[in-house]
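The complex appears here without one of its protein chains, the remainder shown in place.
Going by the order they are written in, the chains are A, B and C; count residues from 1 in each one.
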């Protein structure tokens, strides 16, 4: 991944978040406070603006900037969480980024989210989509970037779907106890969009 | 005590509270939020207005009305507390009130304050002035109303002074721990004013 | 539907918390702010609490949360005086307990469940 591909990825996420904003908000209204779509739109709109005026030679710099912008513009829990992911990913990337290095960067991003949010797999959060995505990317990395991105996207989507029967154990949804079961987690759903966008731009 | 004496007592408390408002507020600023004088002025001013338009034949009715007004107009913890005292006192008084009956009424008032606020003697609250005052009134009741009121007033003043070295264990002042020692409790101080006013009108 | 009443020394605080609760509970849950004195200063108003409880009382009972000191004592007095025996005062952290209760009220939980959630909010760790 170079700086242009990183920009393309983030732009694709921004487009996807805009398209799916209502869906994300509805999911969040069911088990949270109904702002996840609004939050991510605000965040990625700000990222698009920030990157437009940002000179960068490397994917790492683009993704770090993305993370920093998300941290300060989203306004919800997903801000510092996705912000940590993109910042840790960006900072861990070397000048030349192959699939293996990107897989390592994703792992660093996952670790950063878990360090901050303390969610474990099964807690019904974005971690439930991110963990399998990171694992799948690393496993498929030898087959190349595009293949790894496709594998990660499929795994993230599956991870997101698999949150539906779970009981939330983090964030506001956890107050619902058993009542949180039967609804797909909004953050896991947006994580699947992030990886779908990655697969789309890697294939192009 | 008849209705007129009850009115005279309450009017004297109102006057005294106005005169000592700054002192009460300063005491509260040291270990609380600095509004005890303001609170009691607001409350007793409202009582004066309420009683002016209130027809009543008995001391009990006057004091019950006083308590009800304090409950709703003071705005601070002393509102429901003094309100409970006057309401319980007023409700417990028979048609004809001698010193013994009034002493029983004061006891009922003390019980109401303790039931609501859960303060024990030594917690550095109005209970530290009220408890000895009620005891002294009851003990001196055989000597007549005026003598009992004088004894109660002396005991309340002494109880208020004795709060100075204590550590607060109720209300905001309790957060100060050892730092609350060395300041006289504002509520105990105003309780001394209440009994000083009683002694003054009973003597007149 | 369970109603929620927020008794604070500060009118702004009570209204701001109400805004937060409406977001998680939805507009159907009756959530009433009873903050400040009669004239909007810092302190507690018997009348505001009473009105708020009556408004929030829609048949499922009312959970009353308080910040500190006079808010607690005044709310207790209102509840003792009130003829209808449908409101309960809960010993819970004000903001955290209110959010927990509002989430559950919005999900159709009953008064006992909302009360329990508010109380248990005390033990939820933030870090």
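Just so we're on the same page, contacts are C-beta pairs under 8 Å (C-beta built on N, C-alpha and C of every residue); 3 or more make two chains touch, one makes a residue touch a chain.
The structure presented is a predicted model; accordingly, all values stated were derived computationally and were not measured.
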Touching the missing chain are A, B, C
Absent-chain contact - pick from A:39, A:66, A:92 or A:163 | A:39
Option from C:2, C:29, C:72 or C:117 whose C-beta touches the chain left out | C:72
Could you tell me which of A:76, A:105 or A:186 touches the chain that is not displayed?
-> A:76
Looking at A:100, A:116 or A:181, which residue reaches the missing chain?
-> A:116
Positions on chain A where the hidden chain makes contact = 33, 35, 39, 71-81, 83-84, 116-117, 171-172
Where does chain B touch the missing chain, residue by residue?
-> 29, 32-35, 172, 175-176, 179
Where does chain C touch the missing chain, residue by residue?
-> 8-17, 19-20, 23, 35, 42, 66-68, 72, 76, 89, 91, 93-96, 99, 122, 125-127
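Simple rule for what comes next: only the chains that are shown with their structure count from here on.
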Among line, ring, star, complete and other, which one matches the pattern of chain touches?
-> line
Which chain's centre, taken as the mean of its Cα atoms, is farthest from the centre of chain A?
-> B
At what distance in angstrom does the C-alpha mean of chain C lie from that of chain A?
-> 37
Distance between chain centroids, defined by C-alpha means - chain B, chain C (Å) | 30
Expressed in whole Å, how far the mean CA point of chain A lies from that of chain B is 63
Chain A: positions in contact with at least two other chains | none
Provide the list of chain C residues touching at least two other chains, using ranges where the numbers run on.
-> none
